[in-house]
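The complex is shown incomplete by one protein chain, all other protein chains being positioned as in the whole.
Right after this comes subunit A.
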Amino acid sequence: MFRRLGRVAAVAALILPLAAFSPQNPECIAPANPGGGWDFTCRTVGKLLTDTGLVSGQVQVTNMTGAVGAVAYANVASKRSDDPDLVVATSTVGITQIAQGKYPAGVDAMRWLAMLGADVGVVLVQKDSKFNSLQDLLAALKADPGSVVAAGSSGVGGWDHLRLLMLLEKAGMATDQLKSVKWVEFSGGGDAVTQLMGGHIGVVSTDIGEIGGFIQSGDVKVLGVMSGDRLEAFPDAPTAKEQGVDFEGYNWRGFYMGGKVSDEAYDGWLAIMQKLYESKEWQETAKSKGLTPIWRGGKDFEAFVRQSEENMRKVSKAIGVIK
């Protein structure tokens, strides 16, 4: 009884400061088609925000497809940069695009709100591959960078490609060798793994969430997971860190708002997102979707976005994707 009262009080304490700001017609733009990762971010977070009562009413999800998010970025920058009701889903992929100058404006055009979770990068090979560790793969690639064909769900210079190269560089591969590693794009992580099983390619770098089933069924072998600690869902999969390669390659999911929104709206949404992140519902939902709940918000997140953008730009230059 007292415990329940305590919980009510705690909830009230959480909600009361929110009274200062509450979005009137909350809207989330998913800069992709229904079914994609950004769409999933908007719909899942939107539904949880309503279910947990953190916002009143439904969160409207608008799909604004185009140019890997550039259409939405341009639209928000030019037409809705001060809209207090609007958040836009983004992820590491969006920052990659900005780092390579593929968005109409830089990171300064928006206010970066928060990340709530991340999908984790993984390096996979065929189940009967001769490679048993990242070091095996590294040794082969160092001897002949073209000897193993790598693939993933992004094009040359996309995040699946970049994070594999960043991992290899961290593991000791020479920067000028990076661009000689063969890379093939497939339309999704599942496609790439299927091609791996068929023996058409040698190694896959992609998000673990989408292809977890293949790891559990033993159809593919994990060389390394790009996270700080082993993942709960895949306790047998070794991390890169364990193998002496201190690299984390997350594909985080988060949100930005227009560059001219008021501090009141920004702080209000920040508080809402933080409450959501701390809720049991989000922690469970995130884990069930193969995401690792990770929080970065406000200034901390803005700094993180800037730092990531800079790192990506460096590697992109090294492999000649940008000048």
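Throughout what follows, a residue touches a chain if its C-beta (ideal position, glycine included) is under 8 Å from a C-beta of that chain, and two chains touch if they have at least 3 such contacts; residues count from 1.
Just so we're on the same page, contacts and distances are computed from a predicted model.
Chain not shown in the complex: UniProt lists it as "Tripartite tricarboxylate transporter permease", one of "Tripartite tricarboxylate transporter permease", "Fe-S oxidoreductase", "NMT1/THI5 like protein" or "Phosphatidylinositol alpha-mannosyltransferase".
The residue touching the chain not shown here, chosen from A:100, A:129, A:206 or A:308, is A:100. Within the set A:24, A:56, A:132 or A:216, the residue that contacts the chain not displayed is A:216.
Checked against the full complex, the candidates A:25, A:52, A:135 or A:194 give a single residue touching the omitted chain, namely A:194. By the touch criterion stated above, the residues of subunit A touching the omitted chain are 33-36, 39-40, 43-44, 47, 61-68, 70-71, 74, 100, 102, 104, 146, 149, 155-158, 182-188, 190-191, 193-195, 197-201, 210-214, 216-217, 219, 288-290, 321.
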